[in-house]
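Partial complex: the chains shown occupy the same locations as in the complete assembly.
Each chain carries a letter (A and B) given by its place in the written order, and its residues are counted from 1.
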Amino acid sequence: MRRSTAIVFLVIMVLLFSVVWAWAGDPSGVETLQKDPGKALDFVWILLCGFLVMFMQAGFACLESGFCRAKNVTNLMTKNLLDFVAGSLAFWALGFGIIMGTDWMGLIGTSNFFLAGDAYDVNTYLSFFWQMVFAATAATIVSGAVAERLKFQAYLIYSAVVCILIYPVYAHWVWGGGWLSKLPFGLGHLDFAGSGVVHAVGGFIGLAGAIVLGPRFGKFDKDGKAKAIPGHSISLAALGTFILWFGWYGFNPGSTFSAHHLRIAVIAVNTTLSASAGSLTALLLIYGKTGRFDLGMALNGALAGLVAVTAPCAWIASWAAVVIGIVAGFIVVFGVYLLDALHIDDPVGAVPVHGFNGLWGLFAVGIFADGTYGNYATEAPFVKGLLYGGGAGQLISQAFGAVVLVIWAFGCGIILFKILDAILGVRVHPSEEIQGLDILEHGTPAYPEFYSTRF
Amino acid sequence: MKEIRAVIRIEKMRDVLDALENNGHPGVSVERIEGHGRQAGLVEQFRGREFKVDLLPKARLDIVCKDEDVDALVKLIAEKAKTGEIGDGKIFIHPVENAMRIRTGETGEAAI
(Lines give C-alpha, C1' and ligand atoms only; values in the text may rest on other atoms or scores of the structure.)
Protein backbone atom coordinates (compact mmCIF):
# COMPACT_ATOMS: atom_id res chain seq x y z
CA MET A 1 0.00 0.00 0.00
CA ARG A 2 2.72 2.48 0.96
CA ARG A 3 4.87 1.62 -2.04
CA SER A 4 1.82 2.33 -4.16
CA THR A 5 1.56 5.76 -2.56
CA ALA A 6 5.12 6.47 -3.57
CA ILE A 7 4.47 5.26 -7.09
CA VAL A 8 1.23 7.20 -7.47
CA PHE A 9 3.16 10.30 -6.51
CA LEU A 10 5.86 9.71 -9.08
CA VAL A 11 3.28 9.04 -11.78
CA ILE A 12 1.54 12.29 -10.96
CA MET A 13 4.86 14.08 -11.16
CA VAL A 14 5.59 12.64 -14.56
CA LEU A 15 2.19 13.78 -15.78
CA LEU A 16 3.01 17.24 -14.55
CA PHE A 17 5.67 17.51 -17.17
CA SER A 18 3.42 17.01 -20.15
CA VAL A 19 3.72 20.77 -20.40
CA VAL A 20 4.04 22.97 -23.43
CA TRP A 21 7.59 24.23 -23.94
CA ALA A 22 6.85 27.25 -26.05
CA TRP A 23 5.96 30.56 -24.42
CA ALA A 24 4.79 34.01 -25.38
CA GLY A 25 5.31 35.69 -22.03
CA ASP A 26 8.24 37.79 -20.86
CA PRO A 27 10.46 35.29 -19.04
CA SER A 28 13.49 37.57 -19.00
CA GLY A 29 11.56 40.58 -17.73
CA VAL A 30 13.21 42.93 -20.20
CA GLU A 31 10.01 44.15 -21.87
CA THR A 32 8.23 44.53 -18.57
CA LEU A 33 11.00 46.74 -17.26
CA GLN A 34 11.11 48.79 -20.44
CA LYS A 35 7.37 49.39 -20.27
CA ASP A 36 7.62 50.49 -16.64
CA PRO A 37 11.00 51.03 -14.99
CA GLY A 38 9.19 51.38 -11.66
CA LYS A 39 8.53 47.63 -11.83
CA ALA A 40 12.00 46.88 -10.49
CA LEU A 41 11.12 48.40 -7.13
CA ASP A 42 7.72 46.75 -7.11
CA PHE A 43 9.32 43.35 -7.71
CA VAL A 44 11.79 43.92 -4.88
CA TRP A 45 9.05 45.02 -2.52
CA ILE A 46 6.64 42.22 -3.35
CA LEU A 47 9.27 39.51 -3.25
CA LEU A 48 10.74 40.62 0.06
CA CYS A 49 7.28 40.85 1.57
CA GLY A 50 6.52 37.44 0.12
CA PHE A 51 9.61 36.03 1.81
CA LEU A 52 8.33 37.38 5.11
CA VAL A 53 4.98 35.73 4.51
CA MET A 54 6.69 32.42 3.77
CA PHE A 55 8.57 32.79 7.06
CA MET A 56 5.20 32.81 8.83
CA GLN A 57 5.23 29.06 8.22
CA ALA A 58 7.97 28.86 10.82
CA GLY A 59 5.86 30.95 13.14
CA PHE A 60 2.86 28.68 12.82
CA ALA A 61 5.05 25.64 13.29
CA CYS A 62 6.52 26.99 16.53
CA LEU A 63 3.27 28.37 17.88
CA GLU A 64 1.28 25.22 17.24
CA SER A 65 3.85 22.79 18.54
CA GLY A 66 4.58 25.00 21.52
CA PHE A 67 0.89 24.97 22.42
CA CYS A 68 0.63 21.19 22.09
CA ARG A 69 2.18 18.34 24.04
CA ALA A 70 5.71 17.07 23.52
CA LYS A 71 4.43 13.72 22.30
CA ASN A 72 2.94 15.34 19.19
CA VAL A 73 5.62 17.85 18.30
CA THR A 74 7.21 15.86 15.48
CA ASN A 75 3.78 15.38 14.02
CA LEU A 76 2.95 19.09 14.15
CA MET A 77 6.27 20.08 12.69
CA THR A 78 5.84 17.57 9.88
CA LYS A 79 2.37 18.92 9.16
CA ASN A 80 3.56 22.48 9.13
CA LEU A 81 6.38 21.60 6.77
CA LEU A 82 4.29 19.41 4.52
CA ASP A 83 1.37 21.75 4.08
CA PHE A 84 3.80 24.20 2.57
CA VAL A 85 5.54 21.49 0.58
CA ALA A 86 2.46 19.73 -0.75
CA GLY A 87 0.52 22.97 -0.86
CA SER A 88 3.01 24.82 -3.02
CA LEU A 89 3.20 21.94 -5.51
CA ALA A 90 -0.58 21.56 -5.66
CA PHE A 91 -0.96 25.30 -6.02
CA TRP A 92 1.59 25.31 -8.83
CA ALA A 93 -0.22 22.50 -10.63
CA LEU A 94 -3.76 23.80 -10.33
CA GLY A 95 -4.53 26.23 -7.55
CA PHE A 96 -2.91 29.29 -9.03
CA GLY A 97 -4.69 28.85 -12.33
CA ILE A 98 -8.00 28.67 -10.52
CA ILE A 99 -7.44 31.97 -8.69
CA MET A 100 -5.69 34.04 -11.30
CA GLY A 101 -6.43 32.27 -14.60
CA THR A 102 -8.79 33.76 -17.14
CA ASP A 103 -12.12 34.08 -15.41
CA TRP A 104 -14.98 31.75 -16.29
CA MET A 105 -18.39 33.17 -15.36
CA GLY A 106 -16.99 34.87 -12.27
CA LEU A 107 -16.64 31.44 -10.69
CA ILE A 108 -13.13 30.14 -11.38
CA GLY A 109 -9.97 30.88 -13.28
CA THR A 110 -9.03 28.55 -16.08
CA SER A 111 -5.43 29.08 -17.20
CA ASN A 112 -1.77 29.22 -16.11
CA PHE A 113 -1.77 25.68 -14.73
CA PHE A 114 1.78 24.44 -14.02
CA LEU A 115 2.92 27.98 -14.90
CA ALA A 116 3.26 26.53 -18.38
CA GLY A 117 3.10 28.21 -21.78
CA ASP A 118 2.38 31.94 -21.65
CA ALA A 119 2.54 31.81 -17.89
CA TYR A 120 6.32 31.69 -18.20
CA ASP A 121 6.47 35.43 -17.55
CA VAL A 122 8.13 37.35 -14.73
CA ASN A 123 4.87 39.05 -13.82
CA THR A 124 2.98 35.78 -13.66
CA TYR A 125 5.72 34.14 -11.63
CA LEU A 126 5.70 37.08 -9.23
CA SER A 127 1.96 36.83 -8.84
CA PHE A 128 2.28 33.06 -8.37
CA PHE A 129 4.84 33.46 -5.62
CA TRP A 130 2.64 35.90 -3.77
CA GLN A 131 -0.54 33.88 -4.12
CA MET A 132 1.32 30.68 -3.21
CA VAL A 133 2.59 31.89 0.14
CA PHE A 134 -0.91 33.12 0.92
CA ALA A 135 -2.50 29.81 0.00
CA ALA A 136 0.01 27.99 2.17
CA THR A 137 -0.91 30.25 5.07
CA ALA A 138 -4.58 29.37 4.73
CA ALA A 139 -3.67 25.70 4.64
CA THR A 140 -1.41 25.81 7.68
CA ILE A 141 -3.95 27.54 9.89
CA VAL A 142 -6.04 24.39 9.93
CA SER A 143 -3.28 22.21 11.35
CA GLY A 144 -3.67 23.95 14.69
CA ALA A 145 -7.38 23.30 15.02
CA VAL A 146 -7.05 19.60 14.21
CA ALA A 147 -3.82 19.07 16.14
CA GLU A 148 -2.94 15.99 18.21
CA ARG A 149 -5.47 13.58 16.67
CA LEU A 150 -5.62 13.86 12.86
CA LYS A 151 -4.09 11.10 10.74
CA PHE A 152 -1.16 12.25 8.66
CA GLN A 153 -2.35 10.82 5.36
CA ALA A 154 -5.62 12.67 5.80
CA TYR A 155 -3.66 15.82 6.46
CA LEU A 156 -1.56 15.51 3.32
CA ILE A 157 -4.62 15.07 1.12
CA TYR A 158 -6.50 17.82 2.90
CA SER A 159 -3.66 20.34 2.38
CA ALA A 160 -3.57 19.61 -1.31
CA VAL A 161 -7.35 20.02 -1.63
CA VAL A 162 -7.28 23.33 0.23
CA CYS A 163 -4.55 24.65 -2.05
CA ILE A 164 -6.15 23.28 -5.21
CA LEU A 165 -9.80 23.97 -4.59
CA ILE A 166 -11.26 25.43 -1.43
CA TYR A 167 -8.92 28.38 -1.08
CA PRO A 168 -8.37 29.22 -4.77
CA VAL A 169 -12.05 29.22 -5.67
CA TYR A 170 -12.99 31.59 -2.88
CA ALA A 171 -9.89 33.71 -3.49
CA HIS A 172 -10.92 33.96 -7.14
CA TRP A 173 -14.32 35.29 -6.13
CA VAL A 174 -12.71 38.10 -4.11
CA TRP A 175 -9.30 38.73 -5.63
CA GLY A 176 -9.46 37.13 -9.06
CA GLY A 177 -12.17 39.34 -10.45
CA GLY A 178 -14.86 36.89 -9.35
CA TRP A 179 -18.45 37.70 -8.51
CA LEU A 180 -17.97 38.79 -4.88
CA SER A 181 -15.62 41.53 -5.99
CA LYS A 182 -18.41 42.77 -8.24
CA LEU A 183 -21.15 43.02 -5.63
CA PRO A 184 -23.21 46.14 -6.33
CA PHE A 185 -22.81 47.63 -2.85
CA GLY A 186 -19.93 49.95 -1.97
CA LEU A 187 -16.98 48.89 -4.10
CA GLY A 188 -17.99 45.25 -3.91
CA HIS A 189 -16.71 42.86 -1.28
CA LEU A 190 -13.28 44.05 -0.14
CA ASP A 191 -10.65 42.19 1.80
CA PHE A 192 -7.37 44.01 1.60
CA ALA A 193 -4.86 41.40 2.72
CA GLY A 194 -7.10 38.47 3.53
CA SER A 195 -8.75 38.56 6.96
CA GLY A 196 -11.45 36.64 5.17
CA VAL A 197 -9.87 35.04 2.12
CA VAL A 198 -6.92 33.62 4.04
CA HIS A 199 -7.63 33.61 7.77
CA ALA A 200 -11.37 33.13 8.05
CA VAL A 201 -11.28 30.49 5.32
CA GLY A 202 -8.51 28.66 7.17
CA GLY A 203 -10.27 29.14 10.48
CA PHE A 204 -13.60 27.80 9.35
CA ILE A 205 -12.13 24.80 7.58
CA GLY A 206 -10.35 24.21 10.87
CA LEU A 207 -13.63 24.47 12.72
CA ALA A 208 -15.10 21.86 10.43
CA GLY A 209 -12.12 19.62 11.03
CA ALA A 210 -12.31 20.03 14.80
CA ILE A 211 -16.01 19.14 14.74
CA VAL A 212 -15.61 16.08 12.54
CA LEU A 213 -12.66 14.86 14.60
CA GLY A 214 -14.21 15.49 17.96
CA PRO A 215 -12.30 16.59 21.06
CA ARG A 216 -9.00 15.10 22.18
CA PHE A 217 -9.06 12.36 24.78
CA GLY A 218 -9.18 14.14 28.15
CA LYS A 219 -10.23 17.57 26.89
CA PHE A 220 -13.66 17.24 28.48
CA ASP A 221 -14.23 15.23 31.65
CA LYS A 222 -17.18 12.88 32.22
CA ASP A 223 -19.51 15.73 33.16
CA GLY A 224 -18.43 17.58 30.04
CA LYS A 225 -16.39 20.26 31.81
CA ALA A 226 -13.59 21.57 29.61
CA LYS A 227 -10.13 20.86 30.97
CA ALA A 228 -6.96 22.71 30.05
CA ILE A 229 -4.26 20.76 28.22
CA PRO A 230 -1.20 22.97 28.61
CA GLY A 231 1.31 23.30 25.80
CA HIS A 232 4.74 21.76 26.23
CA SER A 233 6.85 24.84 25.50
CA ILE A 234 5.83 28.41 26.15
CA SER A 235 9.10 29.72 24.79
CA LEU A 236 8.49 27.98 21.47
CA ALA A 237 4.94 29.34 21.32
CA ALA A 238 6.09 32.87 22.13
CA LEU A 239 8.86 32.74 19.57
CA GLY A 240 6.34 31.51 17.03
CA THR A 241 4.10 34.46 17.73
CA PHE A 242 6.96 36.93 17.34
CA ILE A 243 7.83 35.32 14.01
CA LEU A 244 4.21 35.53 12.88
CA TRP A 245 3.99 39.17 13.88
CA PHE A 246 7.21 39.83 11.96
CA GLY A 247 5.92 37.97 8.93
CA TRP A 248 2.69 39.91 9.04
CA TYR A 249 4.63 43.00 8.00
CA GLY A 250 5.05 41.26 4.70
CA PHE A 251 1.50 39.99 4.65
CA ASN A 252 -0.27 43.34 5.06
CA PRO A 253 1.96 46.06 3.60
CA GLY A 254 2.97 43.78 0.73
CA SER A 255 -0.64 43.41 -0.29
CA THR A 256 -0.58 46.80 -1.98
CA PHE A 257 1.28 44.75 -4.61
CA SER A 258 3.03 48.02 -5.43
CA ALA A 259 5.85 49.90 -3.72
CA HIS A 260 4.53 53.11 -5.12
CA HIS A 261 1.65 53.35 -2.71
CA LEU A 262 3.32 55.11 0.19
CA ARG A 263 0.24 54.02 2.12
CA ILE A 264 2.39 51.02 3.09
CA ALA A 265 3.64 53.09 6.02
CA VAL A 266 0.10 53.51 7.32
CA ILE A 267 -0.52 49.81 6.87
CA ALA A 268 2.55 48.88 8.89
CA VAL A 269 1.52 51.17 11.73
CA ASN A 270 -2.07 49.93 11.78
CA THR A 271 -0.88 46.34 11.78
CA THR A 272 1.26 47.02 14.83
CA LEU A 273 -1.27 48.95 16.85
CA SER A 274 -4.08 46.48 16.31
CA ALA A 275 -1.90 43.59 17.39
CA SER A 276 -0.81 45.46 20.49
CA ALA A 277 -4.35 46.46 21.41
CA GLY A 278 -5.57 42.91 20.89
CA SER A 279 -2.84 41.45 23.03
CA LEU A 280 -3.23 43.91 25.87
CA THR A 281 -7.01 43.53 25.88
CA ALA A 282 -6.83 39.74 26.02
CA LEU A 283 -4.22 39.89 28.77
CA LEU A 284 -6.30 42.23 30.89
CA LEU A 285 -9.55 40.34 30.34
CA ILE A 286 -8.01 37.15 31.68
CA TYR A 287 -6.29 39.12 34.42
CA GLY A 288 -9.70 40.44 35.41
CA LYS A 289 -10.96 36.87 35.58
CA THR A 290 -8.12 34.91 37.18
CA GLY A 291 -5.86 37.63 38.58
CA ARG A 292 -2.90 36.26 36.66
CA PHE A 293 -1.18 37.45 33.51
CA ASP A 294 -1.91 34.75 30.96
CA LEU A 295 0.74 34.69 28.26
CA GLY A 296 -1.03 32.08 26.15
CA MET A 297 -4.04 34.32 25.78
CA ALA A 298 -1.90 37.41 25.24
CA LEU A 299 -0.23 35.62 22.34
CA ASN A 300 -3.61 34.65 20.90
CA GLY A 301 -4.72 38.25 21.44
CA ALA A 302 -1.86 39.65 19.41
CA LEU A 303 -2.65 37.28 16.56
CA ALA A 304 -6.32 38.14 16.87
CA GLY A 305 -5.50 41.81 16.40
CA LEU A 306 -3.31 41.00 13.43
CA VAL A 307 -5.99 38.90 11.76
CA ALA A 308 -8.71 41.47 12.38
CA VAL A 309 -6.73 44.37 10.94
CA THR A 310 -5.63 42.42 7.87
CA ALA A 311 -8.70 43.29 5.83
CA PRO A 312 -9.04 46.97 6.80
CA CYS A 313 -5.38 47.90 7.39
CA ALA A 314 -5.00 49.94 4.19
CA TRP A 315 -8.22 51.88 4.53
CA ILE A 316 -8.21 53.06 8.14
CA ALA A 317 -6.42 55.47 10.48
CA SER A 318 -4.39 54.42 13.51
CA TRP A 319 -7.12 55.09 16.07
CA ALA A 320 -9.41 52.68 14.22
CA ALA A 321 -6.69 50.06 14.26
CA VAL A 322 -6.57 50.33 18.03
CA VAL A 323 -10.34 49.96 18.33
CA ILE A 324 -10.32 47.00 15.96
CA GLY A 325 -7.60 45.41 18.04
CA ILE A 326 -9.45 45.90 21.30
CA VAL A 327 -12.57 44.29 19.87
CA ALA A 328 -10.41 41.48 18.51
CA GLY A 329 -9.11 40.90 22.01
CA PHE A 330 -12.63 40.49 23.31
CA ILE A 331 -13.58 38.21 20.43
CA VAL A 332 -10.66 35.87 20.91
CA VAL A 333 -11.20 35.53 24.65
CA PHE A 334 -14.89 34.87 24.40
CA GLY A 335 -14.38 32.76 21.30
CA VAL A 336 -12.11 30.42 23.24
CA TYR A 337 -14.70 30.02 25.99
CA LEU A 338 -17.49 29.64 23.44
CA LEU A 339 -15.81 26.69 21.75
CA ASP A 340 -15.28 25.04 25.12
CA ALA A 341 -18.94 25.54 25.88
CA LEU A 342 -19.83 23.94 22.54
CA HIS A 343 -17.49 21.03 23.32
CA ILE A 344 -15.39 21.80 20.28
CA ASP A 345 -11.69 21.22 20.86
CA ASP A 346 -9.38 23.67 19.11
CA PRO A 347 -6.00 23.03 20.74
CA VAL A 348 -4.32 26.28 19.75
CA GLY A 349 -7.28 28.62 19.34
CA ALA A 350 -7.09 28.77 15.55
CA VAL A 351 -10.84 29.21 15.16
CA PRO A 352 -11.29 32.24 17.42
CA VAL A 353 -8.07 33.82 16.22
CA HIS A 354 -8.38 33.26 12.48
CA GLY A 355 -12.03 32.37 11.99
CA PHE A 356 -13.99 34.73 14.21
CA ASN A 357 -11.55 37.62 13.96
CA GLY A 358 -11.26 37.12 10.23
CA LEU A 359 -14.95 37.87 9.95
CA TRP A 360 -14.63 40.82 12.32
CA GLY A 361 -11.97 42.21 10.02
CA LEU A 362 -14.34 42.06 7.05
CA PHE A 363 -16.99 44.01 8.91
CA ALA A 364 -14.41 46.50 10.17
CA VAL A 365 -13.75 47.56 6.57
CA GLY A 366 -17.39 48.59 6.20
CA ILE A 367 -17.27 50.53 9.44
CA PHE A 368 -13.91 52.29 9.67
CA ALA A 369 -12.74 52.82 6.08
CA ASP A 370 -12.02 56.53 5.87
CA GLY A 371 -11.74 57.20 2.17
CA THR A 372 -8.00 57.73 1.97
CA TYR A 373 -7.14 54.72 -0.14
CA GLY A 374 -8.85 53.10 -3.09
CA ASN A 375 -9.25 49.64 -4.50
CA TYR A 376 -5.55 48.69 -4.34
CA ALA A 377 -5.00 52.12 -5.86
CA THR A 378 -4.17 55.60 -4.65
CA GLU A 379 -6.81 57.09 -6.92
CA ALA A 380 -10.57 57.23 -6.56
CA PRO A 381 -12.89 55.45 -6.07
CA PHE A 382 -11.93 55.48 -2.40
CA VAL A 383 -13.26 53.04 0.17
CA LYS A 384 -15.59 54.67 2.71
CA GLY A 385 -17.28 52.99 5.65
CA LEU A 386 -20.18 53.80 7.91
CA LEU A 387 -18.30 56.19 10.21
CA TYR A 388 -16.91 58.26 7.38
CA GLY A 389 -20.10 58.93 5.51
CA GLY A 390 -19.77 55.98 3.19
CA GLY A 391 -23.21 54.81 4.16
CA ALA A 392 -24.11 51.15 4.69
CA GLY A 393 -23.20 50.04 1.17
CA GLN A 394 -19.73 48.79 1.86
CA LEU A 395 -20.85 47.18 5.10
CA ILE A 396 -23.52 45.23 3.22
CA SER A 397 -20.97 43.93 0.73
CA GLN A 398 -18.76 42.93 3.60
CA ALA A 399 -21.52 41.14 5.47
CA PHE A 400 -22.61 39.37 2.31
CA GLY A 401 -19.09 38.20 1.60
CA ALA A 402 -18.71 37.02 5.17
CA VAL A 403 -21.81 34.88 4.94
CA VAL A 404 -20.70 33.38 1.65
CA LEU A 405 -17.28 32.69 3.14
CA VAL A 406 -18.65 30.81 6.12
CA ILE A 407 -20.96 28.72 3.96
CA TRP A 408 -18.21 27.91 1.47
CA ALA A 409 -15.29 27.29 3.82
CA PHE A 410 -17.19 25.53 6.57
CA GLY A 411 -19.30 23.62 4.06
CA CYS A 412 -16.38 22.40 1.99
CA GLY A 413 -14.52 21.65 5.21
CA ILE A 414 -17.25 19.42 6.57
CA ILE A 415 -17.64 17.60 3.27
CA LEU A 416 -13.89 17.17 2.81
CA PHE A 417 -13.28 15.79 6.30
CA LYS A 418 -16.38 13.57 6.15
CA ILE A 419 -15.20 12.06 2.88
CA LEU A 420 -11.67 11.56 4.18
CA ASP A 421 -13.16 10.00 7.29
CA ALA A 422 -15.25 7.60 5.20
CA ILE A 423 -12.27 6.63 3.01
CA LEU A 424 -9.37 6.31 5.44
CA GLY A 425 -10.63 7.52 8.79
CA VAL A 426 -9.38 10.90 9.89
CA ARG A 427 -8.76 10.16 13.54
CA VAL A 428 -5.88 8.13 14.93
CA HIS A 429 -6.53 5.14 17.16
CA PRO A 430 -7.15 6.13 20.83
CA SER A 431 -4.10 4.23 22.05
CA GLU A 432 -2.02 6.06 19.45
CA GLU A 433 -3.50 9.36 20.58
CA ILE A 434 -2.59 8.58 24.19
CA GLN A 435 0.93 7.50 23.29
CA GLY A 436 1.32 10.49 21.01
CA LEU A 437 1.43 10.67 17.24
CA ASP A 438 5.18 11.11 17.01
CA ILE A 439 6.16 7.52 17.60
CA LEU A 440 3.53 5.66 15.65
CA GLU A 441 3.14 7.98 12.67
CA HIS A 442 6.68 9.26 12.41
CA GLY A 443 8.83 7.00 14.56
CA THR A 444 10.68 10.02 15.88
CA PRO A 445 10.02 11.43 19.33
CA ALA A 446 10.70 15.16 19.35
CA TYR A 447 12.80 15.16 22.52
CA PRO A 448 14.13 11.61 22.90
CA GLU A 449 16.58 12.53 25.65
CA PHE A 450 14.19 14.29 27.99
CA TYR A 451 11.74 12.70 30.40
CA SER A 452 8.26 13.95 29.91
CA THR A 453 5.92 13.81 32.89
CA ARG A 454 2.35 15.09 33.27
CA PHE A 455 0.57 11.78 33.01
CA MET B 1 4.55 -0.75 57.80
CA LYS B 2 5.06 -1.62 54.17
CA GLU B 3 5.93 0.15 50.98
CA ILE B 4 4.01 -0.76 47.87
CA ARG B 5 5.99 -0.05 44.70
CA ALA B 6 3.85 -0.30 41.63
CA VAL B 7 5.35 0.00 38.17
CA ILE B 8 2.48 0.84 35.82
CA ARG B 9 1.69 2.27 32.41
CA ILE B 10 1.95 6.04 32.29
CA GLU B 11 -1.50 6.36 30.81
CA LYS B 12 -2.99 4.42 33.76
CA MET B 13 -1.44 6.82 36.26
CA ARG B 14 -4.40 9.18 36.51
CA ASP B 15 -6.95 6.41 37.20
CA VAL B 16 -4.83 4.78 39.86
CA LEU B 17 -4.12 8.08 41.63
CA ASP B 18 -7.79 9.00 41.64
CA ALA B 19 -8.74 5.57 42.96
CA LEU B 20 -6.20 5.90 45.78
CA GLU B 21 -7.42 9.37 46.65
CA ASN B 22 -11.05 8.21 46.77
CA ASN B 23 -10.07 5.32 49.03
CA GLY B 24 -8.45 7.67 51.51
CA HIS B 25 -4.82 6.90 50.67
CA PRO B 26 -3.62 10.25 49.37
CA GLY B 27 0.00 9.83 50.32
CA VAL B 28 2.07 8.76 47.35
CA SER B 29 5.34 9.49 45.62
CA VAL B 30 5.49 9.19 41.85
CA GLU B 31 8.57 8.59 39.77
CA ARG B 32 9.08 8.59 36.06
CA ILE B 33 11.18 5.54 35.22
CA GLU B 34 12.12 3.47 32.22
CA GLY B 35 11.50 -0.20 32.35
CA HIS B 36 12.32 -3.41 30.62
CA GLY B 37 10.58 -6.71 31.01
CA ARG B 38 8.71 -9.10 28.78
CA GLN B 39 7.35 -6.26 26.75
CA ALA B 40 8.90 -5.80 23.34
CA GLY B 41 10.64 -2.48 22.85
CA LEU B 42 9.60 0.24 20.44
CA VAL B 43 11.00 0.70 16.97
CA GLU B 44 11.87 4.32 16.37
CA GLN B 45 13.49 5.94 13.36
CA PHE B 46 15.64 8.95 12.65
CA ARG B 47 16.54 10.29 9.25
CA GLY B 48 15.51 7.07 7.53
CA ARG B 49 17.18 4.61 9.87
CA GLU B 50 15.17 2.46 12.26
CA PHE B 51 16.38 1.38 15.70
CA LYS B 52 14.98 -0.50 18.67
CA VAL B 53 14.41 1.18 22.01
CA ASP B 54 14.09 -1.51 24.66
CA LEU B 55 13.54 0.73 27.68
CA LEU B 56 9.96 1.88 27.82
CA PRO B 57 8.60 4.78 29.83
CA LYS B 58 6.75 3.69 32.94
CA ALA B 59 5.49 5.36 36.08
CA ARG B 60 6.28 4.06 39.53
CA LEU B 61 4.12 4.73 42.60
CA ASP B 62 5.67 4.39 46.03
CA ILE B 63 3.07 4.12 48.75
CA VAL B 64 3.90 3.54 52.38
CA CYS B 65 0.95 2.10 54.30
CA LYS B 66 -0.07 0.06 57.31
CA ASP B 67 0.43 -3.71 57.04
CA GLU B 68 -3.29 -4.32 57.09
CA ASP B 69 -3.91 -2.00 54.14
CA VAL B 70 -1.49 -3.70 51.79
CA ASP B 71 -3.77 -6.29 50.26
CA ALA B 72 -6.62 -3.90 49.65
CA LEU B 73 -4.33 -1.33 48.03
CA VAL B 74 -2.58 -3.88 45.86
CA LYS B 75 -5.92 -5.18 44.69
CA LEU B 76 -7.10 -1.66 43.95
CA ILE B 77 -3.98 -0.68 42.02
CA ALA B 78 -3.81 -3.91 40.05
CA GLU B 79 -7.44 -3.55 39.08
CA LYS B 80 -7.06 0.03 37.88
CA ALA B 81 -3.73 -0.51 36.13
CA LYS B 82 -4.63 -3.67 34.28
CA THR B 83 -5.18 -3.85 30.53
CA GLY B 84 -4.28 -7.52 30.11
CA GLU B 85 -1.66 -6.60 27.52
CA ILE B 86 2.02 -7.27 27.99
CA GLY B 87 3.54 -4.24 29.70
CA ASP B 88 0.99 -3.75 32.46
CA GLY B 89 3.77 -3.70 34.98
CA LYS B 90 4.33 -5.14 38.44
CA ILE B 91 3.75 -4.43 42.09
CA PHE B 92 6.40 -5.12 44.73
CA ILE B 93 6.00 -5.09 48.51
CA HIS B 94 8.90 -3.85 50.62
CA PRO B 95 9.20 -3.74 54.38
CA VAL B 96 9.45 -0.31 56.03
CA GLU B 97 10.72 0.03 59.58
CA ASN B 98 9.63 3.49 60.45
CA ALA B 99 8.29 6.77 59.09
CA MET B 100 8.36 10.37 60.19
CA ARG B 101 6.37 13.42 59.18
CA ILE B 102 8.91 16.19 58.99
CA ARG B 103 6.42 18.95 59.65
CA THR B 104 5.24 17.56 63.00
CA GLY B 105 7.93 15.11 63.96
CA GLU B 106 5.29 12.37 64.41
CA THR B 107 6.72 8.93 63.80
CA GLY B 108 5.42 5.44 63.17
CA GLU B 109 2.02 4.81 61.61
CA ALA B 110 0.86 8.23 62.67
CA ALA B 111 3.25 9.66 60.13
CA ILE B 112 1.92 7.83 57.10
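Quick note on the criterion: a contact is a pair of C-beta atoms (placed from the backbone, for glycine too) under 8 Å apart; a residue touches a chain by one contact, two chains touch by 3 or more.
This structure is a prediction, so every number in the text was calculated from the model and none was measured.
Summed over the whole structure, each shown chain label occurs as follows: A x3, B x3.
Operating definition for what follows: only the chains that are shown with their structure count from here on.
For chain B in complex with chain A, the touching residues are 10-11, 13-14, 30, 32, 42-46, 50, 57, 59.
The touching residues of chain A, counted against chain B in their complex, run 434-435, 439, 442-445, 448, 451-453, 455.
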